[in-house]
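The complex appears here minus one protein chain, its other protein chains still in place.
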Amino acid sequence: MNNTWGDVAQYDPVTWNWIIAIYLFMAGLSAGSLLIGLGLRWWSNTDDKSESAILKAAALIAPVAICIGLACLVFDLTKPFHFWLILINYNFESVMAIGVAVLLFYIPLTFAYALMVLRDELAQWKLGFLTPIATMLLPWRKPIELVMFVLALGVGAYTGFLLSAMNAYPMLNTAVLPALFLVSGLSAGAAANTLVALLMFNSNGHEPHMKTMHGMELPVVFAEMTFIFMLFCALYFKGGAAAMALASLTTGVWAVVFWVGVVAIGFGIPLLSMLMPAHSRHTKGAMVTVACASLAGVLALRHFIIYAGQSYIS
Amino acid sequence: MSQRYVIVHDENKCIGCQACSVACRSENNVPDGVSRLQVHIQGPFGEAPNLHFKYHRMSCQQCENAPCVTVCPTGAAYIGDDGIVSIKPEKCVGCMYCVAACPYKVRFMNPETKVADKCNFCKDTRLARGEQPACVDVCPTDALVFGDTNDNNSQVAKMLLQRANYQDSTHLGTKPRVYRIPTKKGGIVS
Partner (left out) sequence: MPGSLAALEKGDLKGVSADYVASICEMCSTRCPISARVVDGKNVFIGGNKEAKAFGGKVCARGGAGHSMLYDPQRIVKPLRRVGERGEGKWQEISWDEAYEMMATNLNDIKQKHGAEAVAFSSKSGSLSGHLFHLAKAFGSPNTFTHATTCPGAYVIAAKAIFGTKLKRDLGNSKYIINFGHNLYEGINMSETRGMMKAQMDKGAKLVVFEPRFSIVADKADEWYAIRPGTDVAVALAMCHVLIEDNLYDKAFVAQYVEGFDEFAKEVKAYTPEWAETISDVPAADIRRITHEYAACAPHACVDFGHRATFTTEEFEMRRALYAANILIGNIERKGGIYLGKKAPAYNKFAGEAVAPVLAKPGVKNLPKITAKRIDQVDEQFSMVWSSGGVYQSILDATLEAVPYQLRGWVMSRTNPMQTMTDRNRVVEAMLKLDFIAVCDVYISETAAYADLILPESTYLERDEEIADKSGKNPGYYVRQRVVEVIGDTKPSWQIFKEAGEAMGLGQYFPWQNMETLQLMQVNKDHQLLKQIKDLGFVTYGQPLMLREPSMVSKFAATYSNAREMDEDGTYGSALSFKTPSGKIELSSTKVEKMAPGRGVIRYRPVELKQADELYFIQGKVAVHTNAGSQNVPMLSQLMSDNAVWIHPVTAGALGIQHGDAITLTSSVGTEKGQALVTPGIRQDTVFAYMGFGSKNKELARAVGKGVHCGNLLPHKTSPVTGMNVHTTGVKLAKA
């Protein structure tokens, strides 16, 4: 039968596009780098006098990444100049509303924390006028760190819950997705911390924090791979429309994005780099390459999940 | 909930003529390129000469358990007292979460108002005037029946008791209130 009912573009199941994928990536990155930065700080019990390059990187990345992400989100709204409506109206059944509430506290704290950690750099960046604020905040550092850690966990997982709340999409509507997003956020955070620490704060691969963080890479990647494997297993065992979504691994452009972007670049390059001799592995060039590969892999994963996830509807 | 409005779409009587779709567009000023309602004629399925078409109404299912309402961050999407899934345009920021979350893909962003839009059984226009929804009013073959199932004497209440019917994607727990009477090839349905 000919189409006698007109335009069907609106029924395209892919509603959210690459802009949202970037937002999800940025939110995960912000949370991930902060979690790693704080974790390392607590783990290694360093004093407050000198900040490690990793922590500086994390303190810088957290506010910047979340702001870039939010800018993407706001300008993807059909009414971007009415975004404030979302700040005054809350439906707490909605994951997005909970996310907004979390971000409302998270974002100011990331800025506050950046001032504290980067207080010595402020003058250098012609932001010296902010130093008094940083000094004023310092006594509150411990509680701020604690609250922020919890909120960062929330932000990292929330981007996954945002998608998994949509029960029409079998690939998105899984319990694993928030965990996967949190872990891949850590992976991205670690990579970004490495990059910024190396390139902005003149760190090197032999710094103790850097080593610790490097040591975490392998378990994080394995966790990521496990969660992805679990995600597809869940689809497979669920059968029906869910199992149909497995076709995303074998057909179309998103299969390529998955195998090349997520697997080959995102997992392959970092894992292969571990086989390199330690001295060459810890060169700046190698570390930058591996970090970039990790970031690209996580970005590819977000795109794959957004597009392939929405393409299969039950 | 004081009322429980439903629409019953009899796929035996539906001829896919799109009169409903046009009436809806006219009554509700639905802009070009988007639709609150379409009837898709799918197929033919089967093997000749035993072929058949499927007449599938694409419109808001007025879910009792509406994913669009759950996900809406601002509460712009809500279920009214009449059970109709509705939108407060002044609260909508256009995040498209509802559009993405709708399992039936029947919500869309209105290109003129920039607000999420969809069928609301002509609640603001025709129901307010005591008329039937536009699609029901014009349907040439009486394939659509609208009414309140809380009223046991309504035609819809009786129909749903007496006629075999189904709803779309009930496995998602949405409890849609667009009921469909399936085609029973052979024309005559008891």
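As written, the chain order gives the labels A and B, with residue 1 at the start of each chain.
Following the convention adopted for this analysis, contacts are C-beta pairs under 8 Å (C-beta built on N, C-alpha and C of every residue); 3 or more make two chains touch, one makes a residue touch a chain.
Predicted model only: the values in this text are computed from it and were never measured.
Undergrad: Have a look at B:Y5, B:F53, B:F108 or B:Y179 and name the one touching the chain we're not showing.
TA: Selected residue, touching the omitted chain: B:F53.
Undergrad: Tell me which stretches of chain A touch the chain missing from the display.
TA: Given the touch definition above, chain A has residues 1-7 touching the missing chain.
Undergrad: At which residues does chain B meet the chain that is not included here?
TA: 10, 12-13, 15-19, 21-23, 25-27, 29, 32-33, 41, 44, 47-49, 51-53, 125, 134, 137-142, 186-189
The working rule: only the chains that are shown with their structure count from here on.
Undergrad: Touching chain A in the complex: which residues of chain B?
TA: 16, 18, 21, 33-35, 38-44, 53, 58, 67, 70-76, 91-97, 99-103, 105-106, 108-109, 114-115, 169, 171-173
Undergrad: Which part of chain A faces chain B closely enough to touch in the complex?
TA: Going through chain A, the ones touching chain B are 1, 4-13, 15-16, 73, 76-79, 82-83, 85-86, 89-91, 93-97, 99-100, 162, 165-168, 310, 313-314.
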